[in-house]
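Every protein chain but one is kept in place in this view of the complex.
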Amino acid sequence: MNEPLITVENLNIRFNTDEGKILAVEDVNFEIAPGEVLGLVGESGSGKSVTAKALMQLNAGNTLYEPGSRIWLNTGEGKVDVLAFRKNRELNIVRGGAISMIFQEPMASFAPAITIGDQMVEQLLLHTKLNKKQAKELSVEMLERVGISDAARRFNQYAFEFSGGMRQRAMIAMALSTKPKLLIADEPTTALDVTIQAQVLDLMKDLVSEFHMAILFITHDLSVIAQTADRVAVMYLGRIVETGTVRQVIRTPQHPYTQGLLNALPKLEDLGQPLTPIPGDIPSPLERPSGCVFHTRCPKALSGTCEASAPQVTDLGEGHQGACFLLNSSASPAASETPA
Amino acid sequence: MTSATLNAPAAASDQQRKEAYFTASQGQLIWERFRRNRSAMIAGFILIVMVLMGWFAPFLSPYDPTIAGRNKDYLNGAPQIPMFCDHNGCSLRPFLHTPERTRSAKTNFRWVTTINTEKRRYVQFFVEGWQYSFFAFEWDFPGELLDVRFPGLTFNTHLFGVDQGGIHLFGTESAGKDIFSRTMHAIWTSLAVGTIGVVISFVLALIIGGVSGYFGGLLDSILQMVTDAVRTVPIIPLFMALAAFIPDEWSSETRFFFISIIIGFINWPTLARRVRTHLLTERNQEYVLAAQLCGASSAHIIARHLLPSFTSYIIIDLVISFPYMVLSETALSFIGLGLKDPVNSLGALLQNVTNADVLLNYQWYFIPTIFFILLVLTFVFVGDGLRDAADPYTERKS
Partner (left out) sequence: MSQPHHISVRNLSVHFNFKQSFFQNIPPVRAVDNISLDIPRGSFFGLVGESGSGKTTLGRAILKAAPITSGSVNYQDDDVHYDLAQLNKTQLKDYRKRAQLIFQDPYAALSPRMTVRDIIAEPLEVMGLTSSREETDARVREIAAKCRLNLEHLRRFPHAFSGGQRQRISIARALVCQPRFVVADESVAALDVSIQADILNLLKSLQQDLDITFLFISHDLSVVAHICDQVAVMYLGSIVETATSKELFAQPRHPYTKALLSAIPSLDPDAPSNHIKLTGEIPSASNIPSGCRFHTRCPNAQERCRQEVPQWRPLGGHHLACHFADEL
């Protein structure tokens, strides 16, 4: 097997706030292989963006990475721990170097008073050895590649002159121009209309095969994941509850949360079926449940077990993993209740 | 089991705490946040102490701050610090040494002050002295009938004093007036000028900014033009013109009110803009539309939704603009256009430090400056703390 590009080990992240220390990410482990698309699915407060930003140390100043948290990046010449970086020179290995990021709201990601082209050239000059002329040529080429017509003219325009979909394309062009090994896409299509979303997703799929980079695709939308990702990690309240290939997770979900999420999703394929919401509300980060974080809403929670301790990750074979007591078939007598 | 029972009271108090948070009104949330801001809390405490010092200035001051209370035997006198020990031993009661003025052939017949360290004068508390009154006011309108007089409550007790001679903690100035007494009174005057100025500019700002922001359109454009026009008026030449206009026979009190009113009229545009901006953003909020869809009238929406939404902002704006009022009063008095010497304002006291003699020989004239800086700083810190605390909702979303 290939050496993974990114290995996240025991990632624990806390935020220092007025209300006290808030645990945002707990015991998160995952790997991304080169060229692989990993989907990170979760609702608000699940810590998916915080996890992704940790890969570039982009979280705000009140963030505490607990000791023992490791994010290994395979630079090609060996593994380095991203969380150990302190100096700007080191951080530049990931920021704009090995990793690029695109955001949900591209308007907020472009400086309003600098042309799109200047911003693209500037970051190329910072992160590559290109000279100004080459940087400009590459930028225009990238804009053309992401489907922006009349790229040479568009190059000199400002972000507000672009429409939403165009801005997202320009953002992708900018992120890819430094040829990163990993692209973090944080809800890249959430703010877009469906028809535009389809265009952007198509574009991203094409680019993955062309550039052969890995993508960490963050979204709350399981259908988008189904269409883009190779593997999926489902997060709830800062924990990864289930991982597996897209087909495993969507066709045979094992964790009650994943099952609930899929049942709650309105599907065009079967309109007759009623929607079954997951009972209750997402707890606020201040009231993090004990034990298994999902037990307050879980329809299959075992009283006495689930609120007492957090479940271990169970290997279900072929890379499919879940963190639930119901999955410990050998250890738990409740195995008979496990859904087929 | 046992751990569950042990945890029960803790859980109950936790629940209570949460419930308290859930049912906390915005005022309570602001106070909670403000309380955690240590510098603002300290500043707030100092501010309250200063306001009380100003309010009880007559009680705290051993001498009348006007020329009536001058000590003609101690002109330009250095601060007298009460002490507990001297070469003759210690005493539990603080005491002062006695300054003595002598003139003889030895001194070329000039008055020379020497300190007689053998003669102790003990500081006494709650001594009787000059008369002052609280809550007294007097309005002298044309015509006898319209005169309003309220004698108020008269006292003559003061916090401290000494038997003979004087006690001048901050020294005296050239006329022999006690700088400590003057400073105490000056704090009050400056606060009063600030308050009157803030109230006037606030009323104007609320009306003009409110109308401008709520109705918008052409009215807004016109009002904004007026606001901008007022902002362009250069202040110093205006005040020079006004100083020339003020008749000499005006009493210091009249002059004082006039100055505060002018400051109020000059300062409203900034506040008006803030009110307008806030209204402009707030009136497009969905909850305002929701109220409109209930058929609520404009008056109801303003009173029930818009005003409560910005009272906190307004209070903060007032606190933040307060030091500017004090500053403008001080600046004007400093350049000699505002309050003049018999009135005790911080600006008037600062004006006294502007000559070389003071810098070289009578540095204690600078003591009021410390109070002035402290007053402005506390306002700034309290205002900043309030501003940070004012929006208890923003942070929680992230």
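Each chain carries a letter (A and B) given by its place in the written order, and its residues are counted from 1.
By definition in this document, contacts are C-beta pairs under 8 Å (C-beta built on N, C-alpha and C of every residue); 3 or more make two chains touch, one makes a residue touch a chain.
Because the structure is a prediction, the values reported are computed rather than measured.
Contacts of the undrawn chain with the visible chains, over the full complex, involve A, B.
Only one of A:I22, A:M107, A:L125 or A:A226 touches the absent chain when the whole complex is considered: A:A226.
When the missing chain is restored to the complex, the residue among A:L261, A:C292 or A:C306 that touches it is A:L261.
Listed for chain B, the residues touching the missing chain in the whole complex are 19, 21-26, 29, 285-287, 289-296, 300, 304-305, 308-309, 392-393, 396-397. Along chain A, the points of touch with the absent chain fall at residues 43-44, 163-166, 193-199, 201-202, 220-224, 226-227, 246-247, 250, 260-269, 271, 274-279, 281-282, 284, 297.
Basically, only the chains that are shown with their structure count from here on.
If you average the CA atoms of chain A and of chain B, the two centres end up 54 Å from each other.
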